[in-house]
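Handing you this structure, nothing more for now.
Left out: one protein chain. Kept in place: all the others.
As written, the chain order gives the labels A, B and C, with residue 1 at the start of each chain.
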Amino acid sequence: MQQTFRLVIDCPDQVGLVAAVSQFLATQNATITEANHHTDLQTGRFFMRHEISANSVKLTIDSFKQAFAPIAEKFDMNWKIADSHQKQKMVLLASHESHCLMDLLHRWHSGELQCDIPCIIANHPQMKQFADWHNIPFHWVNFKDQPKEQAFAEVERLIEAYQADLTVLARFMQIVPDHLCQKLAGKAINIHHSFLPSFAGAKPYQQAYERGVKLIGATCHYVTSDLDEGPIIEQEVMRISHSDSAADMVRKGKNCEKTALANGVRYHLEDRVIIHHNKTVVFA
Amino acid sequence: MQQTFRLVIDCPDQVGLVAAVSQFLATQNATITEANHHTDLQTGRFFMRHEISANSVKLTIDSFKQAFAPIAEKFDMNWKIADSHQKQKMVLLASHESHCLMDLLHRWHSGELQCDIPCIIANHPQMKQFADWHNIPFHWVNFKDQPKEQAFAEVERLIEAYQADLTVLARFMQIVPDHLCQKLAGKAINIHHSFLPSFAGAKPYQQAYERGVKLIGATCHYVTSDLDEGPIIEQEVMRISHSDSAADMVRKGKNCEKTALANGVRYHLEDRVIIHHNKTVVFA
Amino acid sequence: MQQTFRLVIDCPDQVGLVAAVSQFLATQNATITEANHHTDLQTGRFFMRHEISANSVKLTIDSFKQAFAPIAEKFDMNWKIADSHQKQKMVLLASHESHCLMDLLHRWHSGELQCDIPCIIANHPQMKQFADWHNIPFHWVNFKDQPKEQAFAEVERLIEAYQADLTVLARFMQIVPDHLCQKLAGKAINIHHSFLPSFAGAKPYQQAYERGVKLIGATCHYVTSDLDEGPIIEQEVMRISHSDSAADMVRKGKNCEKTALANGVRYHLEDRVIIHHNKTVVFA
Partner (left out) sequence: MQQTFRLVIDCPDQVGLVAAVSQFLATQNATITEANHHTDLQTGRFFMRHEISANSVKLTIDSFKQAFAPIAEKFDMNWKIADSHQKQKMVLLASHESHCLMDLLHRWHSGELQCDIPCIIANHPQMKQFADWHNIPFHWVNFKDQPKEQAFAEVERLIEAYQADLTVLARFMQIVPDHLCQKLAGKAINIHHSFLPSFAGAKPYQQAYERGVKLIGATCHYVTSDLDEGPIIEQEVMRISHSDSAADMVRKGKNCEKTALANGVRYHLEDRVIIHHNKTVVFA
């Protein structure tokens, strides 16, 4: 993988903004390999992402930060610069359904997801086999024989201990407590097995079966205190018919879940997602 | 179009049922061009549709009915036999948005929808141009200058006068009163511009825009007293992104609306839909 | 529709290029409503499209051209600036299949396609009814009772007489002669009823039926001398099964054809397509 720097910006839109940023990049001799712009015409907010060949500039990440700071201040930017070689630490939370966990692990194993996985945390001990095979530390947190509060305190302690940059709930199926949601704001991703906002909450496939919809889906979103209400990153759907039982839907839906979660996680890890209020800009 | 008879049945499932029906058809020398079966394992109900080459049997529709009646009674069937040459009368209700109306009219004009269109009813006078071009009687019902109740009484009178077999709300955008919904139960189809159950009610594209979903859609369903809650016949979705404004969604969504409505209507006209509680079996 | 200027550029990639363009735009006080960049890393070519609020700049199209010319020259740009209020003239070529023609006309009628339609040319006289209803001059060119060469000479004369900016073959079904293809290079769009490169040439649905594919499609592409080999703008597909006859495929495929053609044409009219060798960059 060629090393790149990713400059991600959002700020109030104004004339001269793009000129200032591109002038800065030209001065640094930066070769831009990918550039995306978006103006939200309703709120007047501007969003920008540049991927820059690291070899082309003489700056390190730190000197880049210093050099760019005055422009950022002038235009009141919310911004970051990320180095593709400084991999994020992604902690995985799993339950007894293994398809999303396995899918993420295999994509990571084959180089599709650029990150480190410092540990897997699960509320079922069987998931250990998947962790072991990938030589990833595994922590079983018992949610049955202790109060949920206590179990989540353990989860929280582990996330901190492993210094997670991103926490992914790969069909974790436990409602994360408020204060932890807030603590992980913008840094925790969930997969819900319906095309939200339809069928939020428990047993979405059963709900879909009962309503008689002709499409089922999955939604990858940031975790917030309001269950299944966070900013949506990615959604997938697939066609079903009267001949599909709720069990068939579960089987078919797994394909949606895996794809939506994998894409959402990859977009996040590649700094392609900017959260704006309760929505996302995704420079896919 | 080759003439066919369509035998559509639903009844409690039991051993010997299919044998009795197919034995009957064989005795009549019926060439079956299409056959579909479905058993709802949860409710134990059985659904069946046969399309039979009319030339192959010596029966008329009426003598067929008489001959089949004892079997239907024995197995407690809900059933009908339809003749593809006896076209249903489809009344169209329209408002100021013309894309669904135009799409249905062109499909009908080109022979894709096998039905008669005895009249178009609209709450906007401009739709007359579309009706005139197709030589279809047009009725403008003024919903602005008279109470809605009175306007709907006129709509109801027209539907009756034209002996509609099917009433299609092609983006009609008026909430049909309860008693009319009940009167038209199973014989009125609506297109809603969202993937229900998400974004029921008014301004679904605006709702979708605000929620930040990554897919928009349309739902074709039977009209019931509960707004946007009727049995779903067909749904379509398409991908959108942050760069789509609510206006872009409207434009894109029209493609979903046209396709979902056209398919739903065609399935109904070809006797491919069986309503079961609040769901549909669609032998597409 | 708010008036916009569209600045579309392609040129060899180099450092300072974006800075120069955005500096120029900032100097003109331009409010950028949409911006898209693409670098083809294989060929080192850069592509850029800006949509600018016309009100925000003090330049007319002509003074803009003059002011921008030195930058364009410096960076060896292939470029144009278009005014959204100077509508392109789109000539439609049609045959006996009317679905694409009708679809384009209705989208144009409802404001989805920003262009003028100076005339419709067809090799079947029945299409006149569609033209008349929209008050568009209609020309029937008889392809049966005269040599094809002569018929195409008439088509060519009409395209010239009406000063077409874009010629759209809406299921025209006649092979355009070489010299005319070359004359209309980059200014003529065709819809082919298969997902090219599969099933080029005649009777693609029959070919698809015989091969037993599980998906059918349509391809919108620029016309070139090599039949069905031109740069692809847009493609659509849909699922089929063994139960679909070749006739069913024709019916289903029409939905793909209409959508792919309408999108391709709209992208072209909004200056969103840049041809690069035999491929397209589409800033959709």
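Just so we're on the same page, contacts are C-beta pairs under 8 Å (C-beta built on N, C-alpha and C of every residue); 3 or more make two chains touch, one makes a residue touch a chain.
Please read these numbers as outputs of a predicted model, since none were measured by experiment.
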{"item": "Chains still shown that are in contact with the chain withheld from the display", "value": "A, B, C"}
{"item": "Absent-chain contact - pick from C:Thr33, C:Ser198 or C:Ser225", "value": "C:Ser198"}
{"item": "Selected from C:Asn123, C:Asn255 or C:Thr280 as touching the chain missing from the view", "value": "C:Thr280"}
{"item": "Listed residues A:Lys65, A:His106, A:Arg211 or A:His276, member touching the removed chain", "value": "A:His106"}
{"item": "Touching residue (missing chain; options C:Met90, C:Ile232, C:Met249 or C:Leu269)", "value": "C:Ile232"}
{"item": "Options B:Ala26, B:Ala69, B:Ile175 or B:Ala202, residue touching the unrepresented chain", "value": "B:Ala26"}
{"item": "Chain B residues touching the omitted chain (full complex)", "value": "15-16, 18-19, 22-23, 25-26, 29-37, 39, 41, 56, 239"}
{"item": "Touching residues on chain A - with respect to the absent chain", "value": "34, 98-99, 102-103, 106, 110, 112, 133, 243, 251, 255, 259"}
{"item": "Interface residues of chain C (partner: the chain not displayed)", "value": "38, 40-42, 195-199, 211-215, 217, 231-235, 237, 241-243, 245, 278-282, 284"}
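We adopt the following convention: only the chains that are shown with their structure count from here on.
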{"item": "Numbering shared by both copies at the chain C-chain B contact, with half separating same from different", "value": "same"}
{"item": "Top chain pair, ranked by number of contacting C-beta pairs", "value": "A-B"}
{"item": "Fitting chain A to chain C on CA atoms, where both chains share a sequence, rotation angle to nearest 5 degrees", "value": "180"}
{"item": "Cα-centroid distance, chain A relative to chain B, in whole angstrom", "value": "41"}
{"item": "Distance from chain C to chain B - Cα centre to Cα centre, in angstrom", "value": "35"}
{"item": "Interface hub residues of chain C, defined as touching at least two other chains", "value": "34"}
